[in-house]
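Every protein chain of the complex appears in place save one, which is left out.
The block that comes next holds subunit A.
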Amino acid sequence: MSLLTSSFKDYKELQLAYSSPAVVLGIFRHISLKAQHFLMIFLFLDRMDEKSLVKFASSATEADEVLQELKSLMLYTCTGGNISMHAEVQKQLKAMLNGPILCTLRTKSKPDKRKPTIEDIYKITQNNWKNLIDYLIGLRERVSVSILRLLLHSGLVYQNGQEFPKTSECFRFLLKPQSIQIEFLLKHILAASSDKVKTAVFLFNLSLAELGRDYSTKDTNRGIIEDLTEIGLLFKCKQRSKRYYVAPPVIGLLTDSSKPIPLTEKFLTVETNFRIYAYTQSDLHIVLLSYFLKLEYRLPGLVVGFLTRDSVCDAFKEGLNANQIVDFLKNHSNSVPQNVSEQLYLWEKERNRISEYESYMLEEFADISLYRSTLNFAQGSGAYLWDNFDRRVIILHKSKAEPVLKYLQSLDRIVS
């Protein structure tokens, strides 16, 4: 799963994180079905032959892909043609067969005197999350310094003097469903934390937490709890409180097998004449629509706009692409007329009339054999971009050209 693999560069850290059942479960649920299948088949074997794996896959390439996936996560290790499963993971998975795994977050021994109701937790955390989104769409002026640091780190905003303008990554972020947005932020919280193993174990355990149960802030990084509370992923009665509750969208996020279906309200009607009716009061929806629509009028509960070439091209300049716009329209309406989606793709294509590559041009080859050998060398090293035999021209990718240039230098056949 991307959350872990991208954050742990060091295998030792990954090893340590595997001692937590929550992490193992989270990883297991997020690898491909085939890889899960492989892990389960060989769960009770200590060692097996690398070649025998092929029997359990539909083809040799598939077996190889699955093996690579498992190896990249250190779930399998290979020594001399023999494969063995990560001992700790094997132990944990066996234990999971016997019963559910429990959340290892620290709880308080005394019950909470001011216990909030589940509705309260739901309402307040949702509101805090909305504040974050409001900031990103420009409806709120400020967020706290540590949240700003998180947004900078995750590339949603950048610093320009005293200002923090949004990046094009931010536009794409806003169009995604909430579960993916949360996962994105958790990933960056993990990447920015100092003790990655501890943070990973904590985040995966949050996903196993029980709704409406209080957990103790002891033993956990205060800063992370503060951050998560501010963006509405955790709930605390008071700033100073030593207990926290976990917000509903976080529960099961990292450890549930079924990918949560994105919450989609079908509030859009897209007509074949490029007119869009949006039955919505939400500022977020209206701001998102205004990225690629020319808004015509706004009534209470209804916004009407047009997709025009100009409005869509403006969105392309902001870093959106036609696919993302079509996906957004499809997710929020019952159907998108084909002529509209085709036209969006055409407008995008029209903008990309030129493809450009940074490159070196080699020309004036004296003899054909040198031309041929250079061409072969370039194709072999991956630097080859284009060639024309009649003109005796070879174009090379600039970033990969070094070996080819060295080759020509070694033959002493290049003007440098």
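Everything below uses one rule, namely that a residue touches a chain if its C-beta (ideal position, glycine included) is under 8 Å from a C-beta of that chain, and two chains touch if they have at least 3 such contacts; residues count from 1.
Note that in this section contacts and distances are computed from a predicted model.
UniProt records the chain missing from this view under the protein name "General transcription and DNA repair factor IIH subunit TFB5", selected from "Vacuolar-sorting protein SNF8", "General transcription and DNA repair factor IIH subunit TFB5", "Ferritin" or "G patch domain-containing protein TGH".
Touching the missing chain, out of A:334, A:355, A:369 or A:410, is residue A:355.
Listed residues A:23, A:201, A:288 or A:395: the one in touch with the omitted chain is A:395.
In the full complex, the hidden chain is touched by subunit A at residues 273, 308-310, 350-351, 353-366, 370, 374, 385-386, 388, 391, 393, 395, 398, 405, 408, 413-416.
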